[in-house]
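Every protein chain but one is kept in place in this view of the complex.
Right after this comes chain A.
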C-alpha cells in the first residue's frame, strides 16, 4: 500500500530524513518509535504532503502511484489520513461543517454527488458515538478551547468519518489520560480491517498495549535503524534508546 524508498527530506535546508525505507501492506499496523528529534513527525508530515518540507531524494509510493507531487488534499482523496500531534484550532468553523465540507470535497474529487444531509447526520451520529463524543461538541468551533484529550478524540472521529486506507497517528497518545487513551485506541481498532493500514508514531509503548503493532521500527537520526515485532517496543520501554544509539555508533 505504502512504499517509501530512500526518502530524504529537509526543511529550510536542514536535512531531517536521511534515507527512510518503509513498506506498509494492507491490514498491517506499524509503530514508529524513536527519541525526540529523530524525524518521526517530519516523516508523517511528508507522507501527508506538507509543503514546508522538501523531498530531496527518494520516493513515496501509495498504491503503486508516486504521490510525491500530489497536493495534501489529493493524497487525502486517495485515502491518506494524518492525525495531528497538535491539531489546529480553527475559530468560526464548526466540527460538523468541517467534516461535511471534507467529505463532500472528497466525494466531488471522486466524481460523486454531495452526501445527502440525512446520511451525513446518520454518519456523524454513528461515528461520534464510537468515539463517545457529546453531540454539543460537534457544533463547537473546530478544536477551539478543546482539551488535549478532546482534540485527539476529535482527530480519530475525523478518521472514522473519512475512512482512510492509510492512517498515520502522530503522537495520538500524548496528552491523553487512560480513559481517553482507551476510547481512542478502541476507535482505531474498530476501524481496522484487512484492507486498511495504520502507522502509529509514538514515544511510548503505552498506546501499543491497546493498538497492537505487527511491526515496530526505530527512527533515529532520520533513518530507520532497527525493525522488529511488538516485543521491540517492550524492549525500548525497559531499556530506553541509549543501547540503540550505542549499537549504531559502534
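The rule is short, and it goes like this: contacts are C-beta pairs under 8 Å (C-beta built on N, C-alpha and C of every residue); 3 or more make two chains touch, one makes a residue touch a chain; residues count from 1.
Everything that follows uses one rule, which is that contacts and distances are computed from a predicted model.
A.B. asks: What protein name does the UniProt record of the undisplayed chain give, "Methionine synthase", "3-oxoadipate CoA-transferase subunit A", "Response regulatory domain-containing protein" or "Iron-regulated ABC transporter permease protein SufD"?
C.D. replies: From the choices "Methionine synthase", "3-oxoadipate CoA-transferase subunit A", "Response regulatory domain-containing protein" or "Iron-regulated ABC transporter permease protein SufD", the unshown chain carries the UniProt name "Iron-regulated ABC transporter permease protein SufD".
A.B. asks: In the full complex, which of A:8, A:100 or A:127 touches the chain missing from this view?
C.D. replies: A:100
A.B. asks: Of the residues A:82, A:124, A:138 or A:160, I need the one that contacts the missing chain.
C.D. replies: In the complete complex, the chain left out is touched by residue A:82.
A.B. asks: At which residues does chain A meet the chain that is not included here?
C.D. replies: 48-52, 71-73, 75-77, 81-82, 84, 87-88, 90-94, 97-98, 100-106, 109, 141, 158, 162
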